[in-house]
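One protein chain omitted, others in place.
Read from first to last, the chains carry the letters A and B; within each, the first residue is number 1.
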Amino acid sequence: MKMLQREITLEPKPRGFHLITGEVTSALDELSDFSLGLLHLLIRHTSASLTLNENASPDVRRDFRTWSDHAVPEEFGWTHTLEGPDDMPAHVKGSITGFDLTLPVKDGRLSLGTWQGVYLCEHRDHGGPRSLTATLWGEARD
Amino acid sequence: MKMLQREITLEPKPRGFHLITGEVTSALDELSDFSLGLLHLLIRHTSASLTLNENASPDVRRDFRTWSDHAVPEEFGWTHTLEGPDDMPAHVKGSITGFDLTLPVKDGRLSLGTWQGVYLCEHRDHGGPRSLTATLWGEARD
Partner (left out) sequence: MKMLQREITLEPKPRGFHLITGEVTSALDELSDFSLGLLHLLIRHTSASLTLNENASPDVRRDFRTWSDHAVPEEFGWTHTLEGPDDMPAHVKGSITGFDLTLPVKDGRLSLGTWQGVYLCEHRDHGGPRSLTATLWGEARD
């Protein structure tokens, strides 16, 4: 078994839910070296997060944002308000979906379900570029 | 260290929260080959998810469903409604608990807390059979 680790920088995205499977895998040429393995992704922030979800319909990503803003509203009597009204809700939203994902790798590619894609959940209005640490481990291809 | 990966198909379940620790481990004879390791499970869908929770009382699983239907209701002004009223809430519920779990393995068995079990969270009314990818890695037993 072998392991490698590298940083990936995601382009800035507007607040909302974004499909980033292609952006992540195109930054990981080394995927093709693994016959069998796992990919771990950590987003190195506390106001943007990662999840899996439906990879086809933009409606799904829009509805996610609507629900998320409803479940964790900006008007809530927050005490941590120094960094703006979108900051504290962003921290809570981040912990709901979570900051790390582990995904199977098979035959040199991510092995997800047919309808699954990786989402960047950008909870800030101006979050800027986001950094991921990607760790790959498993069996090398011949 | 060694690693292996295999698919597991879960029997169809009604909408709700279901204890599947036994169904998963009985499909993984290879667990007994590991003295020390980890088991990663990915559910390959976006409308059913995985979590750990209490393994004894059916009341807990019923209360989970009540809370889940309350927190992510079918009546919500969703725009993604093509696949029925239970579909978009299922996507959101899925991302709340998450689609993958990593669990310790010790002495040839899953090593969970006394009261912990693996839950399948079936968010659709008629979700059908569900596929998991299980990846096991660690040290082999003598």
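Methods note: a contact is a pair of C-beta atoms (placed from the backbone, for glycine too) under 8 Å apart; a residue touches a chain by one contact, two chains touch by 3 or more.
As the structure is a computational prediction, the values presented were derived from the model and not from experiment.
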{"item": "Which of A:94, A:113 or A:127 contacts the chain that the document leaves out", "value": "A:94"}
{"item": "Of B:14, B:84 or B:104, the residue in touch with the unshown chain", "value": "B:104"}
{"item": "Absent chain, residues of subunit B that touch it", "value": "1, 36-38, 51-54, 57, 59-60, 62-64, 66-67, 70-71, 96-98, 101-104, 106, 111-116, 119, 137-139"}
{"item": "Those residues of subunit A which, in the complete complex, touch the missing chain", "value": "1-5, 40, 42-46, 71-72, 76-80, 88, 91-92, 94-96, 98-100, 102, 131, 133, 135, 137"}
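We adopt the following convention: only the chains that are shown with their structure count from here on.
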{"item": "Rotation angle superposing subunit A onto its copy subunit B by C-alpha atoms, nearest 5 degrees", "value": "120"}
{"item": "Separation of mean Cα positions, subunit B and subunit A [Å, integer]", "value": "20"}
